[in-house]
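Here it is: the structure, laid out below.
A single protein chain has been removed from this complex, and every other one stays in its place.
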Amino acid sequence: MTPSPHPATPTLSDLSPEARGLLETQTIELPSWAFGNSGTRFRVFTTAGVPRDPYEKIDDVAEVNRLTGVTPRISLHIPWDRTDDYDALRRHAEDQGISIGTINSNVFQDEDYKLGSLCNPDERIRAKAIAHHLECIDIMRATGSPALKIWLADGTNYPGQDSIRERQDRLADSLAQIYAALDEDQQLVLEYKFFEPAFYHTDVPDWGTSLVHCLALGERAKVVLDTGHHAPGTNIEFIVAQLVRLGRLGAFDFNSRFYADDDLIVGAADPFQLFRIMNEIVAAGALAPDSGVNFMLDQCHNLEEKIPGEIRSATNVQEATAKALLVDREALKAAQTAGDVLAANDVFVDAFSTDVRPLLAELRESRGLAPDPMRAFLDSGYLERIRAERVGGNAAGWGA
Amino acid sequence: MTPSPHPATPTLSDLSPEARGLLETQTIELPSWAFGNSGTRFRVFTTAGVPRDPYEKIDDVAEVNRLTGVTPRISLHIPWDRTDDYDALRRHAEDQGISIGTINSNVFQDEDYKLGSLCNPDERIRAKAIAHHLECIDIMRATGSPALKIWLADGTNYPGQDSIRERQDRLADSLAQIYAALDEDQQLVLEYKFFEPAFYHTDVPDWGTSLVHCLALGERAKVVLDTGHHAPGTNIEFIVAQLVRLGRLGAFDFNSRFYADDDLIVGAADPFQLFRIMNEIVAAGALAPDSGVNFMLDQCHNLEEKIPGEIRSATNVQEATAKALLVDREALKAAQTAGDVLAANDVFVDAFSTDVRPLLAELRESRGLAPDPMRAFLDSGYLERIRAERVGGNAAGWGA
Amino acid sequence: MTPSPHPATPTLSDLSPEARGLLETQTIELPSWAFGNSGTRFRVFTTAGVPRDPYEKIDDVAEVNRLTGVTPRISLHIPWDRTDDYDALRRHAEDQGISIGTINSNVFQDEDYKLGSLCNPDERIRAKAIAHHLECIDIMRATGSPALKIWLADGTNYPGQDSIRERQDRLADSLAQIYAALDEDQQLVLEYKFFEPAFYHTDVPDWGTSLVHCLALGERAKVVLDTGHHAPGTNIEFIVAQLVRLGRLGAFDFNSRFYADDDLIVGAADPFQLFRIMNEIVAAGALAPDSGVNFMLDQCHNLEEKIPGEIRSATNVQEATAKALLVDREALKAAQTAGDVLAANDVFVDAFSTDVRPLLAELRESRGLAPDPMRAFLDSGYLERIRAERVGGNAAGWGA
Partner (left out) sequence: MTPSPHPATPTLSDLSPEARGLLETQTIELPSWAFGNSGTRFRVFTTAGVPRDPYEKIDDVAEVNRLTGVTPRISLHIPWDRTDDYDALRRHAEDQGISIGTINSNVFQDEDYKLGSLCNPDERIRAKAIAHHLECIDIMRATGSPALKIWLADGTNYPGQDSIRERQDRLADSLAQIYAALDEDQQLVLEYKFFEPAFYHTDVPDWGTSLVHCLALGERAKVVLDTGHHAPGTNIEFIVAQLVRLGRLGAFDFNSRFYADDDLIVGAADPFQLFRIMNEIVAAGALAPDSGVNFMLDQCHNLEEKIPGEIRSATNVQEATAKALLVDREALKAAQTAGDVLAANDVFVDAFSTDVRPLLAELRESRGLAPDPMRAFLDSGYLERIRAERVGGNAAGWGA
């Protein structure tokens, strides 16, 4: 058994050039809807200063990016972010150094979708849902978005309500029509979810189902892993490792949860799990910008301030990444090969136990950023300004 | 090992007079809100013919009672069922053979309650929440309701957000003030819930916590067991047996679930579990009307028709009860005493495997009711009538 | 909404000829180890009359088959059922109308396998584990077994203990060597398990992983679904439907569970779930003997008598199957197409609520069997005889 080295607070110079490069080029895509109001079925509480349209959402993403330096993209959600001039929207983003990331479809908020969308027993409704995705693909073209993300609320609440098997066949058929409409440089990423809002069965409940459909579609179809969409006790880093191994991990929807799909700030519930996930990414060489894995957030700031919530999320992912980059892989490999269970775990945990906040502060300062983005934001007056300015109109939320 | 007797379809005459009497006098209280629209955080789908006010909700409860003969009470929810003349509301109910059952408070839908109600760190907000309960107690007096049901959304989403310990102390203090305002013939029942809408911690998460507060309050404080409010794998019939043993089971909120608090039709997800629960009730002699246990439903018919959903729920509870009454307790006791694991289980399961629907049809006919309440309802034209009549106005839902 | 038909106790004549044929030809393979002692990490309690060798296990399987008429195969477990003359063992079985079914390998009880078998970091140990499987393939040839079942205890207990990713690659390589050794008429079925005995990660934790490896191996590699090997809340019938759809469901390991992998009598914990599972099988036409799905039990009778436990298990599967065959598929389809949630559920549940025990008694009598196999067994004196005869020697268990 080889003990871990004495703990110390590492600095940037303790990172290899490659590791430092990875940390410097890491990016995290922010979801437009995280800046609007959200809640539970019991209540959506309101927050002052919430954006009223996608332009203001972009402003907030740009603010987070100015402070953290790692969030240069925004995910849009259609129809919540529908606008009549996507070109203008794109320019508004680019003017602030932001690009349009993934386009998220929404086929769960129309009365027609009560019993499903792409899996609905009614062909007319499936066609409507497919058409919505074709609209999303048009928006991708208009905004330069590289990926269409499909999350479906499809499922049933009662055994017998519909045929599980036939719904799979309908899903395969609907997805094929959507995939066929994509351009060569566009990607489809298919999200899975264990339950909610369907309570008896979900049509894409697990990574296996998502993968099976992606394999049937083609190489530009990949799986989205939302960290909150699993059964209790599921080992998420295993799924990460498996999907990376198969070349089919398209994207993360980061968030955290204690029970169900709580959509809390990523890393807030179980920072060690986030570290283990990022470790699989780093170990597999999947952190690099060209690895094909898009790191996105998908969160709901029901009680806390939204912009600070996103800042904290971005720094949490950075911290977990920095720790993963600090794992002494040579020592780890040696202990694993020797079958020394505790020594291997010690090497692994040693990186997690390390405080990387000073290192990240140093990294930010080296890039001309404030060392503490949260502090900088709170001192900036931005919050006070939007609270004063964003009065009247409809505060953004899930319904609009 | 003693095998179970040959299966057969039992008739009313196979029941002891006592068992028959229990089945004939069983009642199930219906929640007013089950007749309004409900949904998930993703969407509330609408249903034609939904009530617009508490009067119409009472009409629907009365209709279910006319058909099933077992639902003579309605739970009200304040403020959703607020009206300016509770005496008129009560008469409207009584005219149709319905009494006002439990009054449910609501301290989770006002902006003030964002961080809690009876546990809120802000004394002003706690006082406001207490005052709301005093209003509910007044409504109890006006409507003849015997019980105040408290379910709290209180909790936190993030570790450190508030002090778990201090919130308990505030809760105890708030509850004491409410309890002190009750009349001698009024009861307080305190519901617990594992999670949702709070995601990190819930202030009354389990039966132990509810019991501890009830013990501190006094004899007229009892625990409400909502069948959907437990961690995965929790043995609910154990809790039933324990609370009955302690004389502190005040009421059931029946529903069923596959994952979280799905609020599906009771018995829909796991009919064997419902049977096991009713078995503990029957075995402990807690089924009788004067046993002090109030059998209530608390469900959400998000996708299915609401009135049929309530009819099915009532008949599901009746079926589970009839099966529990059919358990051959002498044979069961003999097998248990002999330590014959399989024989005891066989006696138990034999009752569950029996089809009691003919027996219940016979019971209904003996009481002048249609043998199949669902069939009778669908043939009655009631649904068509309310769809035609209840047009305009605001369809009832959780927000109003 | 179409109501379900009036309930009644169906007889054989209520089944279509095809349904009756499926019920008559249904078979369930029994595991040799269910007849030996088993237990938990806390204690293995003993039972009188337990077999001492594979011959006596075959005798017990034959006895269950004589009584139920549906269990004509035995699964063997190597090394627990190792013998020096497999030809003699096979004849002993055939003389009693039993064939040798699946051969189960065991690479978890040798000190060498402490850190894994097919995934072990040590190449020598992987080679040893592969060699064990080659021995199993030889035993398949000697016994006429059509399938090799692989369940692995491989995994890790601590994060970092070994590389999740590299273990997958080793697994793929090991499996490929085993698969290559199979004859053309032999099949490999790969079981997955959520957790236990590994506590941090399991190398084949879910159906997705098992499928991915089967796809890489070839057409004669299929997935084994053990009903107890899932996370809490997992919708097992969905997985059944998906694997049947993909043509990759090789076998069931039936049992039931409340919490983890409890290995209780199938149908004992949630009979409605077993019905839903059999419904997917029936609906997909996968019940027929030539469907390629092998229905097996994998259970532990820790407290109850073993032979009665297997009889009950076989009749529980029969009951669930009969109910699934009674589902009115035309009415179900009509309700599903109409989007009538409750009517569809009603049709479905109507079959479950039906008491099919009389129908099955009739089926048995039509085949010259006693109507109640449990009763017949208890009256047969078999139990008393083996208790008297099987004295001395080593009672079979997991260790031998």
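When the chains are written out, they are named A, B and C in that same order, and each has its own residue count from 1.
By definition in this document, a contact is a pair of C-beta atoms (placed from the backbone, for glycine too) under 8 Å apart; a residue touches a chain by one contact, two chains touch by 3 or more.
Just so you know, these numbers come straight off a predicted model, no measurement behind them.
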| item | value |
| --- | --- |
| Listed residues B:26, B:117 or B:157, member touching the removed chain | B:157 |
| Residue among C:46, C:337, C:366 or C:394 that touches the chain left out of view | C:46 |
| Which of B:191, B:280, B:319 or B:372 contacts the chain that the document leaves out | B:280 |
| Among C:76, C:100 or C:115, residue touching the chain not depicted | C:115 |
| Contact partner of the left-out chain, one of C:21, C:79, C:97 or C:197 | C:197 |
| Positions on subunit B where the hidden chain makes contact | 114-115, 121-122, 156-165, 168-169, 194-195, 200-202, 205-209, 211-212, 230-235, 237-238, 241-242, 244-246, 272, 276, 280, 283-284, 332-333, 336-337, 339, 341-342, 344-349 |
| Residues of subunit A in contact with the chain not shown | 1, 3, 6-9, 232-233, 235, 258-259, 268-273, 303-305, 308-309, 312, 319, 341-342, 345-346, 349, 352-355, 357-358, 361, 372, 374-375, 378 |
| Subunit C residues that touch the omitted chain in the full complex | 38-43, 45-46, 108-109, 111, 113-115, 153, 157-159, 161, 194-197, 199-200, 232, 257-260, 262, 264-265, 268-269, 302-304, 398 |
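Rule of thumb we're sticking to: only the chains that are shown with their structure count from here on.
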| item | value |
| --- | --- |
| Subunit B and subunit C: spacing of chain centres that average the CA atoms, whole Å | 39 |
| Subunit A, residues touching no fewer than two other chains | 114-115, 157-159, 161, 194-195, 200, 232 |
